[in-house]
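Below is one structure, written out as structure tokens; the observations come after it.
Note that one protein chain is taken out, while the other chains of the complex remain in position.
Right, subunit A next:
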Amino acid sequence: PPSLHHKTSGSSKESHPRAVNVDLQTDATLQVDISDALSERDKVKFTVHTKSTLPNFKQNEFSVVRQHEEFIWLHDSFVENEEYAGFIIPPAPPRPDFDASREKLQKLGEGEGSMTKEEFTKMKQELEAEYLAIFKKTVAMHEVFLCRVAAHPVLRKDLNFHVFLEYNQDLSVRGKNKKEKLEDFFKNVVKSADGVIVSGVKDVDDFFEHEKTFLLEYHNRVKDASAKSDRMIRSHKTLCLMETFFLFVCRFFLKVSELFEKTRKIEARVAADEDLKLADLLKYYLRESQAAKDLLYRRGRALVDYENANKALDKARAKNKDVLQAETTQQVCCQKFEKISESAKQELIDFKTRRVAAFRKNLVELAELELKHAKGNLQLLQSCLAVLKGDT
């Protein structure tokens, strides 16, 4: 498909799904958004727009162009920063993926000969609308990531973040090569195995013990719900396409009024809204709950290190050898653990608040949209019926 130039404006509700991230202080000191985006053959270019009164920046308002890899670089730099071990790192936005949509458009092109010009145009319009929806979603996901960082009291001050926002050249971060991807893979394997060991250690602190149990189960269930909601909405969208085709064929037999066709458009909107309010919500909290789990893992790791340091100190004292070194190590581990624990507690409480608020907002909006569309549909269908019945 040709390049889609997509302009996101501040007033458009759809392009700003702060839906998934509610409690964002619209702080005058730092406001970030994605003001524009361009989809090219194999990449998407995001225009990151910043407004800030902070002295750190040269200007009060400026924009740069960033690609997906640069977002990932920023995210990874947070993860690797020891100072941030006690925070829930805002999850990285997913890679823009238009493969499925492109495939559908290609299949449509191949099947062009077997359908009428009108049918082809109709289907093409629907698939292009789908492509545009995916595009808008990826823009939203990237924007939410930046907003979460900007809203975080500590992360917003991060130097890499400022460079990301301000440096108007290419950051020259390339995607990970094969070797690095393999390293990542092993790191994750070790982490998962480690995670098992660490979570086996019972926590003295009731709060963290509860959080561990809760998050483990919750994360798995969100994963399942996310996958199932995805499948459900995808089959809903396919059904809409089928209904469009069905309508085409019906037209031969009866002059079915345009009203009927409008109901099909509403149906497609239902699927799109379900996607935004339900599927995207679940996907986002799948990623955030993973980030929360990662935090617990880091704390657990720090606890294990602390306990090991304690044992080492006891041994050193018993043998009266390298005591000073053992004491220093123990102190460092203790500080690290306590620092993480302190901020982790607040982060996890905030996570719950955010989660509940986001679910509330989205479930309410979902119900309201479903109602709006159903009522619209109902009215159209009843008008259509009135016309057909009166036509005898």
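Throughout what follows, contacts are C-beta pairs under 8 Å (C-beta built on N, C-alpha and C of every residue); 3 or more make two chains touch, one makes a residue touch a chain; residues count from 1.
Note that contacts and distances are computed from a predicted model.
Entry comment: the absent subunit's protein name, as recorded by UniProt, is "Sorting nexin-2", drawn from "Rab proteins geranylgeranyltransferase component A", "Ciliary neurotrophic factor receptor subunit alpha", "Zgc:85777" or "Sorting nexin-2". Within the full complex, the residue among A:V79, A:M242 or A:V332 touching the omitted chain is A:M242. Across the entire complex, the residue among A:E217, A:E307 or A:E338 in touch with the chain not shown is A:E217. Annotation for subunit A: contacts to the undisplayed chain at residues 214, 217-218, 221-222, 224-225, 227-229, 231-232, 235-236, 238-239, 242-243, 245-246, 248-250, 252-254, 256, 260, 263, 352, 355-356, 359-360, 363-364, 366-368, 370-371, 374-375, 377-378, 381-382, 384-385, 388-389, 391-392.
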